[in-house]
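The other protein chains are all here in position, but one chain of the complex has been omitted.
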Amino acid sequence: MRSWCSVAAIVAKDVAAELRSKETLSSMFIFALLVVVMFNFAFELRVDNVRQIAPGVLWVAFAFAGVLGFNRSFVLERENGCIEGLMLLPVERSTIYLGKFLGNVLFMLIAEALILPIFSVLFDLSILHPLLWLVVALGTVGLAAAGTFLAAMAVNTRAREIMLPILLFPVTVPVMIAATKATGQILDGRPVAELYAWLRLLLAFNLVFTLLAFLGFEYVLEE
Amino acid sequence: MCKTAYRWFPLLIGATALSMIGSLYLVFVYAPTEQMMGFVQRIFYFHVPAAWVGFLAFGVAFIAAMTFLVRRELGWDMLQIASVEIGILFSTMALVSGSLWARPVWNTWWTWDPRLTTTLVMWLYYVSTLLLRRIVEGEERRARFAAMLNVIGFINVPLVFLAIRLWRTIHPVLFTTQGFAMETSMLLTLAASLLAFTLLFACLLVIRMRLERLNNEIGRLKQSLTMLANEQRGVP
Partner (left out) sequence: MSLAAEQHNSWAVEADGLSKRFGHLSALRNISFKVPCQSFAIIAGPNGAGKTTLLRILATLSRPSSGWACVNGLDLQEAGPAIRRHIGFVSHQTLLYGDLSAVENLRFYGRMYQVPELERRIAEVLVQFDLTERHADPVRTLSRGLQQRLSLARAILHRPSVLLLDEPYAGLDARGADNLDALLRRLQTEGHTILMATHDLARGAEMAQQLLILVAGKIVYEASSAALSAQELQSIYRQYAASVPFRGEEVVR
């Protein structure tokens, strides 16, 4: 389908630009790493069993890394007015959303793949659960769906660095809760049946938000 | 639209004042004291209507936002600003009154209960949208972004109700499957409070919209004056 070619082209372009500058992924990774290390360090001094807070730490790290990534993906477009270049293309605005959204998911997944081993070492927890990867993927999709949409708005404001987290965190509370709970249950080795409610919530949020953002992106971009 | 509203406004204020006084009497004199919680239970008659008005306000904002996106008339933007601000005001009252009630009854100011969490998240969300308004430049863009956020944000309201269906809650539930779990005199008092608060909402909405309209008018005048001054000086 023609639109998917366009979406793929946008993702490819973002990947090519990233390979050239290597700014986004490295800052996402470093930031997430800092969060994981700092939280581990800070709580080690006070909490007996650091593993209790591990899921929360992981998802906070992912969320902050995500915010960095989403912001950068649109700051990149602001330079030289490239967002207008995208708007001039003979595609629907929602195609642009999909392209940026999938690019963001990709970058987040890469950063997360790099963080997870370190997390595993610091908190002494095994991450070799396919279900865990599923939860990470679903949570990432949720964060990226909301983040891409809100970043497109936030990047137009004066205080763009602070605006995105302020908007994003209330919106993605369902994702954070579900992802953290599910991660905790998997790491604790709870039976799979207990996961279903959280997985359902993640899926529902992802579907609803992606659809809303897809339809509404036109209003965000227009002048 | 506004002219007729303003003509009836004194009547609205009068009705609000009367219903407020009436419900104050009902709350403090007429309503019976609840057996388990005692006198503090009367916060209920402020807490519930405040929460209700919050939801109502965000619902009005939702409709105004959608209408704005379709019709692009700034009047609808004014309605959404006013509604969201008032909604935040009343939601704050609901959160604070709930907290004051929780302390003696649950022995804690706050707990991460589904109902409380979802309400707080809703509050945070709408406060963020206000912040966004302050930061975005360009009147039309500001209105458009706010409208988008208000349309999406309204999902918070049913979520507050749904949350207690999905998870267990320690928050008292009014509408159980067996009907209202309350005595008729309490129900009456609650109804009166609801009416009073709703009328208050209407008053505040009218006042806030008038304020916004006047503000815009001032802005417009300032701009015309600046343009005139520039033309006199030959500035393009």
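The letters A and B name the chains in turn, as written, and every chain counts its residues from 1.
Simple rule for what comes next: a residue touches a chain if its C-beta (ideal position, glycine included) is under 8 Å from a C-beta of that chain, and two chains touch if they have at least 3 such contacts.
Being a predicted model, the structure only gives us computed values, none of them experimental.
Screening A:V37, A:V60, A:M87 or A:A137 for touch with the missing chain picks out A:M87.
Where subunit B meets the omitted chain, the residues involved are 72, 74, 138-140, 216, 219-220, 223, 231, 234, 236.
Residues of subunit A in contact with the chain left out of this view: 2, 5-6, 9-10, 12-13, 16-17, 20-21, 76, 79-82, 84-85, 87-92, 222-223.
Everything that follows uses one rule, which is that only the chains that are shown with their structure count from here on.
Rounded to a whole number, the gap between the C-alpha centres of subunit A and subunit B is 32 angstrom. Residues 153-154, 156-159, 163, 166-167, 169-171, 173-174, 197, 208, 212, 216, 219-220, 222-223 of subunit A are the ones touching subunit B in the complex.
By the touch rule above, subunit B contacts subunit A in their complex via residues 69, 117, 121-122, 124-125, 128-129, 131-132, 135-137, 141, 144-145, 147-149, 151-152, 155, 159, 166.
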